[in-house]
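Supplied in structure tokens, the structure appears directly below.
Note that this complex is displayed minus one protein chain, with the remaining chains in position.
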Amino acid sequence: MRVGIADTTFSRVNMGKIAIDELKSICSLPYVRYTVPGIKDLPIAAKKLIEERDCDIVITCGWVGKTETDKLSYIILGVGIQLVQILTGKHVIDVTIHEDEAENEAELLRIAENRVREHVRNAVDLLLKPEKLEKLAGTGQRQGYEDVGEILK
Amino acid sequence: MRVGIADTTFSRVNMGKIAIDELKSICSLPYVRYTVPGIKDLPIAAKKLIEERDCDIVITCGWVGKTETDKLSYIILGVGIQLVQILTGKHVIDVTIHEDEAENEAELLRIAENRVREHVRNAVDLLLKPEKLEKLAGTGQRQGYEDVGEILK
Amino acid sequence: MRVGIADTTFSRVNMGKIAIDELKSICSLPYVRYTVPGIKDLPIAAKKLIEERDCDIVITCGWVGKTETDKLSYIILGVGIQLVQILTGKHVIDVTIHEDEAENEAELLRIAENRVREHVRNAVDLLLKPEKLEKLAGTGQRQGYEDVGEILK
Amino acid sequence: MRVGIADTTFSRVNMGKIAIDELKSICSLPYVRYTVPGIKDLPIAAKKLIEERDCDIVITCGWVGKTETDKLSYIILGVGIQLVQILTGKHVIDVTIHEDEAENEAELLRIAENRVREHVRNAVDLLLKPEKLEKLAGTGQRQGYEDVGEILK
Partner (left out) sequence: MRVGIADTTFSRVNMGKIAIDELKSICSLPYVRYTVPGIKDLPIAAKKLIEERDCDIVITCGWVGKTETDKLSYIILGVGIQLVQILTGKHVIDVTIHEDEAENEAELLRIAENRVREHVRNAVDLLLKPEKLEKLAGTGQRQGYEDVGEILK
């Protein structure tokens, strides 16, 4: 089993490196990294990782700017990721950081690092221990922020 | 015949558990549950339930946050669910709870529970008794809220 | 030749019944009706009517609520209907009523009835007398409202 | 070689007739016309013109209303046209007139006539003389309005 990690030169945080660091710390699965210019290049990167590099799951690491155009590009990225997953039959965990999520760079960095790490763990669980995710169903897990928890009666 | 139930760890209500509870209370159809991190992972989960786990219908349980990005993710989810249905030829009933639907947590919980239960019944009717839905055509059924009824002349 | 009619239990007007009534009044084509919960279930209903029930054209009758989420669901519905048409090579006439089109229920009912009837006639013309549509090209036909007419020099 | 022309009864200008008039005035290519009710019916019309009527290129003539729903229908139309082009490998030149483009009917009519004629010439050039388009690359061509020209240093 192999994990694909796709990231971008556009990102202001080395999300691919963080993903690899997290992956190594929790398991010994081999990985392949593929860096592309921007988020609209990530879906084909994911497809190539699955079909040309034999990855069983891919984590795409995207950075989305603040403008209206960036938000539209996020839709385009998202539709592309759906197409790749549905045509290949494999999960592609789409991790995106949006510049409008935080008020300063330190906060963005913290969110990015945390979100990438948590989604790497999610990807590994999907591959090796899906029952772990089922135990967390409906518990308000958040990646990059504190979990908000289940709504209690 | 088998029912697939896909839900998320992002959700603040254990929608998958509610779906299973409702399913057991109305029929004896076997089911398979699959929990993924968030809504953008639900379409591939539905595809896997249909193609790898032999489900004849899937109920996806999604929780949509309040931000503009969450709304865009809802479009992405929705397009993915369309693709899965059209490529597999099976219904995927897409149940989503939107955090901006209610003013407090108690209300959200009530809506979520009610909507999941009603859509499980819809899914079972689509599979086993489609004539029941035809009898309700045009009657303003709402899932999660009170039905609004047919407009009378 | 067969006509498929798909409608929803969400609708506040029995659009499927109106469609059948209109169809019977203008021709003797056989029809198949399929009722689903909501608009996002209509594309797969159309696909099933075409592929499993041998329909040559489908009329989908959808009712769209007022919220932003409803509008996004309209995009999802629309993309799904495009996919079905392009993959099956058949027309799917997508009739939608939007709750924000009218100021009161009586007006909505009037629009819905009129729009369904006119689009049933359009569907029958596409199937049997496409030259009738060509004669009306560019004449500002409106379904549900009065025609606005051609812009004259 | 054959040109397909698809238009609508919704349009307030007989765009298909103008397209045919222009086509005849510049070349002797045969054509097939297909009129449908509205813009969401144009992609399948284009597909049928290509696959069932052997057209090598299609010009779709669409008229887009002013409401938010009309704009969403424009996205749906556009995605459908992309799918048709990519699955058939043929150009579909999508000519749309938006009612919010002009302040009065006379202006809309002028834009529509001009835009259709210019895009018919574009379609013929794509088919027969693609080098003509290359000569105009980056020159700010506008269809329906005056060309805005290249930005000069």
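Letters A, B, C and D name the chains as they come in the text, with residue numbers starting at 1 for each one.
By our rule, contacts are C-beta pairs under 8 Å (C-beta built on N, C-alpha and C of every residue); 3 or more make two chains touch, one makes a residue touch a chain.
The shown structure was predicted, so the numbers you read here are calculated from the model rather than taken from an experiment.
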Check: Of A:Cys27, A:Ile44 or A:Val148, which residue touches the hidden chain?
Finding: A:Ile44
Next item on the list: Tell me which residue among A:Met1, A:Ile26 or A:Leu72 touches the hidden chain in the full complex.
Entry: A:Leu72
Next item on the list: Pick out the residues on chain D that sit against the missing chain.
Entry: 64, 71, 74-75, 78-79, 81-83, 85-86, 89-94, 96, 98, 119, 122, 126, 130, 133-134, 136-143, 148-151, 153
Check: In terms of residues, what is the contact footprint of the unshown chain on chain A?
Finding: 7-17, 33-37, 40-41, 43-44, 47-48, 51-52, 68-69, 72-73, 75-76, 79-80, 83-84, 87, 105-106, 108-109
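Note that only the chains that are shown with their structure count from here on.
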Checklist line | Remaining chains grouped by touching, chain B not included | finding: A | C, D
Note to self: Can you report the angle of the rotation that maps chain A onto chain C, using C-alpha atoms only, to the nearest 5 degrees?
What the structure shows: 145
Notebook entry, point to check: Using the average of all C-alpha atoms in each chain as its centre, how far is it in Å between chain A and chain B?
Noted result: 24
Note to self: Building nodes from the protein chains and edges from chain pairs that touch, which of line, ring, star, complete or other describes the result?
What the structure shows: line
Item checked: Full enumeration of touching chain pairs -> A-B, B-C, C-D
